[in-house]
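This report concerns only the one structure given below.
With one protein chain withheld, the remaining protein chains of the complex are depicted in position.
The block that comes next holds chain A.
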Amino acid sequence: MTSLPKTTAKKLGLVVDLDICVGCHACAVNCKEWNAGAKSAPLTDYDPYGKKPDGVWFNRVHTYETTDEAGHGQTVHFPRSCLHCEDAPCVTVCPTGASYKREEDGIVLVNEDICIGCKLCSWACPYGAREYDENEGVMKKCTLCVDKIYNENLPEESRVPACVSTCPAGARSFGDLGDPDSEVSKLVAARGGYDLMPEQGTKPVNKYLPPRPRQDGRGGDKAPRMLEHADDSTEGAGLIARWVDKILS
């Protein structure tokens, strides 16, 4: 059970574009919303309306500032959730078999009916993907919305994880990262998608796309600027427009 599958037929996962993410926390909120009524329900909150609200969340958005040697800063919003690792250390440490990785699609799940709440999986995960539910006494984690992505009662375009469907900026993509021809794999290849903490040897499935270099002349290729599409040509313009252009220029 807690032996990892040698290979998985699919590697379903997320691609998070750090260049697009605006740090609005909508993914975290909709994750909470969906999962509070789904497989892992209830997604417990402690003191939700009190002075120290706290609770189980599968998705957390951090904000970082980077500063280079010249003192130039850059702000990066950074959503953090389960990466559904190929060599998931949270699975192999589990003493009961409650923690497992699915052979058919690579999703890492917890069987809450046999979890003893020893918390060792949360110690083994470098990414903080696992959160303990103190009321239920069991460990909970991102399910990649396993009860949404295969749900035939939903329209097909809704069969993506809640964090993906809700992102107003389109910073999150979902797909099969084991298939080199999938949209997400192409996106990773084109944008230099990378693993978090590769030195931990977990082989994460989820990838992050780096922020593009800033437009102030530092770095390599610039992000596309909408204004640069404007040019001086009057080709294709109407008679009056060309006449006005002639007078004004």
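Just so we're on the same page, a contact is a pair of C-beta atoms (placed from the backbone, for glycine too) under 8 Å apart; a residue touches a chain by one contact, two chains touch by 3 or more; residues count from 1.
Here, contacts and distances are computed from a predicted model.
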Chain not present in the shown complex, as UniProt names it (candidates "Oxidoreductase", "4Fe-4S ferredoxin iron-sulfur binding domain-containing protein HmcB", "Succinate dehydrogenase, flavoprotein subunit" or "Dimethyl sulfoxide reductase anchor subunit"): "Dimethyl sulfoxide reductase anchor subunit"
Selected residue (touches chain absent from view) among A:R60, A:R102 or A:R191: A:R60
Option from A:G37, A:P180 or A:P198 whose C-beta touches the chain left out: A:P198
Where the unshown chain meets chain A, residue by residue: 1-3, 18, 23, 25, 28, 52-57, 60-69, 72, 74-78, 80, 89, 91-98, 114-120, 122-128, 131-134, 136-139, 194-201, 208, 210-211
